[in-house]
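The complex appears here minus one protein chain, its other protein chains still in place.
So, chain A:
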């Protein structure tokens, strides 16, 4: 009986380490994409330039123009869908709706869904889609098109943009609805860097997004505090 008592200190020790263990060091999400190393003109240590979401100009469900600037200073979650998609989109948008509902009141993060079918998904169609999903405030979740003003290159533009967000999207006659795409969620930080990619069709991946979003928000908060101190 008393032989087991020697385990007590071990048990006590494990309690203490449990308190100081993992939480103490701040986790940090990686910056995804190719990085560029640029030598400095003055011969100093070379600068590392991290990939960013390229410049974009979209029109949202209210007919308002939105650009990278619209999202600057905040985190956002982006995906690619089309309103008539009979395949993975309802599942994907349903998952994003879950994430949205958890962060609906948190102004530090917004949501952006791009249509990959700009010919069909006009601004009224996007508006209807958003409302049916229960999204009434466009500034919280933007449903956006590259073809809001009848741009002839709208389709190419959105496919290019999808690639920049690491989402595969292209026209495909054999796919349901005429487009082949995967349901990737991209988590973008306040400076336009992609910090996480998540497969919306996998419940564990969506959980990972829910866990990692607060990590990014904390990082953005600390960046803002550092700026404020200066």
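Rule of thumb we're sticking to: a residue touches a chain if its C-beta (ideal position, glycine included) is under 8 Å from a C-beta of that chain, and two chains touch if they have at least 3 such contacts; residues count from 1.
Please note the rule applied: contacts and distances are computed from a predicted model.
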Protein name (UniProt record) of the chain left out of view, among "Cysteine desulfurase", "Rieske 2Fe-2S domain-containing protein", "Cytochrome C oxidase, cbb3-type, subunit III" or "Nucleoside ABC transporter membrane protein": "Cytochrome C oxidase, cbb3-type, subunit III"
Identified contact with the non-displayed chain, of A:84, A:160 or A:191: A:84
Residue, one of A:132, A:173, A:204 or A:229, that touches the chain absent here: A:132
Sites on chain A contacted by the missing partner chain, in the whole complex: 84, 86-88, 90-91, 93-94, 97, 129, 131-134, 176-177
